[in-house]
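Down below is the structure, laid out as structure tokens.
Note that this complex is displayed minus one protein chain, with the remaining chains in position.
Presenting subunit A:
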């Protein structure tokens, strides 16, 4: 009865942006990013990628409700970079890392299959 429509998993209403950026009113250099259609996969990855940045003082994520397909990522920086820059860097770094990992994986598969023959 309360099951959300499957389509909500894949598409956003036309007036909603994929990522909403909300500045924290109580603290400086702090912001919340509401990421729609994302879950723990991206949330956890970004959290730990952000924590590797020495300019990031805090980062955490939560999924406010299991039936809503969104996560909230909170980022707090020391002011040298903005939370937005930090979040973007985290995404870019992960992207590069996964490209490298994919290359490494494909090479290993090739090598393994070559050995077999």
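Keep this in mind: contacts are C-beta pairs under 8 Å (C-beta built on N, C-alpha and C of every residue); 3 or more make two chains touch, one makes a residue touch a chain; residues count from 1.
Note that contacts and distances are computed from a predicted model.
Colleague: Suppose you had to identify the omitted chain by its UniProt name; would it be "NEDD8-activating enzyme E1 catalytic subunit", "DNA-directed RNA polymerase RpoA/D/Rpb3-type domain-containing protein", "Eukaryotic translation initiation factor eIF1" or "RBR-type E3 ubiquitin transferase"?
Modeller: "DNA-directed RNA polymerase RpoA/D/Rpb3-type domain-containing protein"
Colleague: In the complete complex, which positions of subunit A touch the hidden chain?
Modeller: Here the touching residues of subunit A are 6-7, 9-11, 17-23, 25, 31, 33, 35, 38-42, 44-49, 52-55, 84, 87-89, 91-102, 104-106, 108-109, 111-113, 116.
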